[in-house]
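All protein chains of the complex are present and in place, except for one that has been dropped.
Just so it is clear, A and B label the chains in written order, and each chain counts residues from 1 on its own.
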Amino acid sequence: MVGLSEGEKEFIKGGIAQDLRSDGRKRYTYRPIYVETGVIPQANGSARVRLGATDVIASVKAELGKPSALQPDKGKVALFIDCSPTAEPTFEGRGGEELSAELSSALQRCLLGSKSGAGAGIDLSSLIVVEGKVCWDLYIDGLVISSDGNLLDALGAAIKAALSNTGIPTVHVVAGASNDEQPEVDISDEEFLHFDTSGVPVIVTLTKVGKHYIVDATSEEESQMSSAVSISINRQGHICGMTKRGGSGIDPSVILDMISVANFVSRQLIEKLDSEISAAEANEEDS
Amino acid sequence: MLKSNVFSKKTRNNKIKKEVREVYLRDDICCGVSSCTTCESPTASSATRLTASTILVVDTNVVLHQIDLLENPAIDDVVVLSVVLDEVKNKNLSVYNRIRALCSNSLRKFYVFANKFHKDTHVEKMEKESPNDLNDRAIRVATQWYQKHLGGATRVLLVTNDRENKRKATEEGIFAETIESYVKSLEQPDLLDLVVQPASVDVNMEDIEDSRPSKRKVIYAEHKPMSEITSGLRHGIYHQGKLRVNRYNPFEAYVGSESIGDEIIIYGRTNMNRAFDGDIVAVELLPQEQWHEEKSLSIADEEEEEEDVHLAPSSADDAPRSTTPVNAADQIPVPSRPSGRVVGIIKRNWHSYCGSLDPMPMPAGSGSIAYALFVSKDRRIPKIRIQTRQLGNLLNKRIVVTVDSWDRQSRYPFGHYVRVIGDIGDRDTESEMVLIENDIDARPFTAQVLACLPPLPWSVSSEDLANPIRIDLRQIRVFSVDPPGCKDIDDALHCTALPNGNYEVGVHIADVTNFVHPGSPLDDEASKRGTSVYLVERRIDMLPKPLTEDICSLRADVERLAFSVIWEMTPEAEIISTRFSKSVIKSCAALSYVEAQARMDDSRLMDPLTTDLRNMNSLAKVMRQRRIERGALTLASAEVKFQIDTETHDPLDIGMYQIREANQMVEEFMLAANVSVAAQILQIFPVCSLLRRHPSPTREMLEPLLLTAAAVGINLDVSSSKALADSLDRAVGDDPYFNKLIRILATRCMTQAVYFCSGDLSPPEFHHYGLAAPLYTHFTSPIRRYADVFVHRLLAASLGIFQLPTIFQDRPQLTSVADNLNYRHRNAQMASRASVELHTLIYFKKRPTDTEARIVKIRSNGFIVFVPKFGIEGPVYLTSKGQKGGGEWYVDEQQQKIIKMDSSLSYSVLQTLRIHMEVVEPQPNRPKLQLTLI
């Protein structure tokens, strides 16, 4: 809940119009981003991302499952987001559910591609153990601990970091089981499967306030938005997913403009994120 | 310092789970070396101190395989690393318990160093390092730490038989040796016999087996790898169970399988595929058409062993198993049981065995290494090959041997010598054999245990009398009735006529728990022993003598503490009320059964004590009658009694134990007390009571009895215990002994009653078949049975006068106590029987006897006879061993008869005949009792 006076509202809007936001940033500048990996040792991979006062954790857990009949050569990925009431008292009880659902589906769309799994940021066929019988199911859980706007970008970054932090034990099938039954698997001696996460896109949310749009809006700025477009873009500059929030309509040409801005911003963001992730990984190994 | 230990684990439901455990690294773990000045630990005063100038660090393989050697006092100053302990625990629990015992033995210098938690010796898993390599590295790191820590003053030696580990250790500048070379350096040649030879170097062991050209022929099928077994078990192709070898035919074994709900029979050593009795094995069923042929085939390629004369079995647990009938190949197929073969061994049950070496000529040149075959006393165990440097010394000795390995190419397993017990045939040696074989601890009680005893002379104190939980029954006419010469009197009785015509009957049991406190060394020892063991010439007490024979024993004319069950009964023996209380009693007479009987029978005696006896006896008769009507079985066993020469301890006379009315009277009240106590404790503690149950025999178990009975024209109804009891009553033959014989045969078809924890089973399973009681426990003999001690505590707690020890809240521990009691109880019985068998042999050595015997089972080459007078049974051969079957005789399965081909002669089951009994020595120092037809 953001309670703002008229003056404050004007200040925010005016600042954006003049490309000098209330915290001193320009319209297309992100807040400093901090990444910490391996924060949840019990998970196969995890990361905590802080973006200003926004603080989120993502974890990846892998479980053995059965591939779906339609996609016998691919593993499955499920994604859930939870909003902890620590972030916002209104999330208490079932209060956070709506936002959680919105974030989950937006992230799903932006990171995991279509229902068939096509266009996903990670190679789902690398999750297969025995075709049609055994595969890894990835459960991606996001938790919002503290919220100061731009949750989607932060969660996207956290999930990307968590995925690159993920190691799945290598398994092999125990010989002797007959063909028509569920094969039995055993863990190989402590070898891990790591994902290539270079294809995982980042999410850039452009929030329209007044005539202009900004990246990485704080919650105060978000309270003044008319609409927001989240675009997920990968290293190659391809758009992997998109979602628009907020009621008011946007001119199609503005959307195209937004995409090119997002494309530009994403390159910086990916670079920044990659260096943060590798720094965090190095840090984790040292400790 | 904090470290995390992360690993993946496969869970039972085929899930893979990541586990994260914290590891706290410490700097306060002491090295345990007395010369060390840097280590100071608060617990150092109690920790073992290593003193020698050389200390040993042992590798896991050394502990696992050389535990007998480590137990030898010649090896000392040993550091046992926690990583080694963990590995040993995972691989072999019994070795783990032994190494733990060594570490806690204050006389030995074995020190446990928790290397895992020491900041300088903790090792982290490196990438792609196998758990084995990690452990080896941890051992080397710890050894190196010791070397550095102690400086030059003490030599640190890593003892390992792992070639790779030794090589790496040497490279890293650690002194490392194999166990052989270390033992050699000690220059005690006898010790070398204890060293287990690694399986790869015993190629020349072939020499002993035979010198056929087909060297290293594969004899047994390969064991399947564990992963295949688990998946096979899951898919129902294999069946898991404990292998039990037939005590009377070591070529036949059974695997009780839950998955098919039946026992699988394994015929022959080939199918047993190197499994030992007690091993947990995986079995594959043979095709149904092989269920019969398999047997005749397999027996043919094994050497035939003769059956020995032994004590008549008293229950199904020690009776020969009913097998498919003899000559199965040319008989009508009886509905047969599934047979199978062992494909893998899931858990070995190897331990030490006692026996002797197969007689063999002395090899030339004494002191050189010789190979010999060891024959275990326990017939279920195959011969074991050992190598020794002291053959001449061992040939006529009883020795202990342990099994080390059994590979596919050798007919017999390899083992090594552990120690000598004594000369074969020597009575003390043989008695000790009996104890070792049955895992009975006959060592004197330790000082710590004895320290728990109250000071002597002990008498009832004024505090005891003033204690409000104790009622004063010293004025009551209490007396005891026991076998003559009984010193450990744990029960006494009283019976007072009440003014209303009813009787007050009391059963007073020695208040052992007043002296044996939970958790004390005395209690621990008693719990471990489980029961007193009665051998023919001696008794091994569960509790130290001062308690057994004095403080707890309810002797005449002294005040004693008791735990009493007091009923008010009508003259029809209906219980009106029951109460339980601790008490103080003063027995007025300790009678023997004979004395009590004589008093009751002597109609001139009208003294109060005799009146009490008669009243009790009439009550007991009513109770007994009622119990029988309920379906309690009057079973019979062929218990024998020796008269022992007090000087030489040799048996002087032998005879059946006579049961009098007085015995039955005491027994009846003990039963009633046990039943009352069982009801009381179960009511208050429904899930943690210790009860005793007797499972109903299955029809299959009763099959041999039915077959025998049918052959003599008697139809037994076994549908319930009541029906069986009734039909046993009707089974009367021409001679007076006939009924008893049938009862003896019935008894041996039943399993034994067992202790259990009430929380582990559901109430219908609590049933005691033999006594036809829904509930039963043991309360009346706390001096000689630990179960009763346990029940005393439960009863006291149920009355609110005693706090229930914590163990009662720990179900798994409670179950393990019950299991141990069953195990000890069973072993004690086995030991008693073995002792009687031993003395029977000694007795007949000087007295060849002709006597009457009854046929109890027909065999293809003769029959098994039972000798009622001496309670033994054994084979009588009609044809000599060489020409077995011979074609001269054939068996009529239906009639249970063996008939001569020309029909001139036949013997049928239960027939009476006269036999000659004599001790013969077919091989020197191997006497055996032989039965021949007159």
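A few notes on this one:
In the analysis below, a contact is a pair of C-beta atoms (placed from the backbone, for glycine too) under 8 Å apart; a residue touches a chain by one contact, two chains touch by 3 or more.
Rule of thumb we're sticking to: contacts and distances are computed from a predicted model.
Candidate names were "Vacuolar protein sorting-associated protein 45", "Methyltransferase", "Eukaryotic translation initiation factor 3 subunit C" or "Exosome complex component RRP41 homolog", and the UniProt protein name of the unshown chain is "Exosome complex component RRP41 homolog".
Among B:Asn90, B:Ser104, B:Ser577 or B:Gln894, only B:Ser104 touches the chain left out of the display. Of B:Thr806, B:Gln894 or B:Thr932, it is B:Thr806 that touches the chain left out of the display. Touching the chain that is not shown, out of B:Val95, B:Val112, B:Val159 or B:Met433: B:Val112 (per the contact rule at the top).
Across A:Pro32, A:Gly93 or A:Gly247, the single residue that touches the chain missing here is A:Gly93. Residue in contact with the omitted chain (choice from A:Ile40, A:Val200 or A:Ile214): A:Ile40. Panel shows chain A; residues 39-43, 46, 53, 55, 57, 59, 61, 63, 80, 82, 84-89, 92-94, 97, 139, 141, 143, 145-148 of it touch the chain omitted from the view. Think of the hidden chain as still there; on chain B it touches residues 2, 4, 17-26, 43, 82, 100, 103-104, 112, 114, 116-117, 519, 803-806, 809.
Note that in this section only the chains that are shown with their structure count from here on.
Centroid to centroid, with C-alpha atoms defining each point, chain A and chain B lie 64 Å apart. Residue ranges of chain A in contact with chain B, taken from their complex: 41-44, 62-64, 169, 171, 174-178, 181, 184-187, 189-191. Interface residues of chain B, counted against chain A in their complex, comprise 4, 6-10, 14-16, 18, 20, 125, 127-131, 227-228, 230-232, 234-235.
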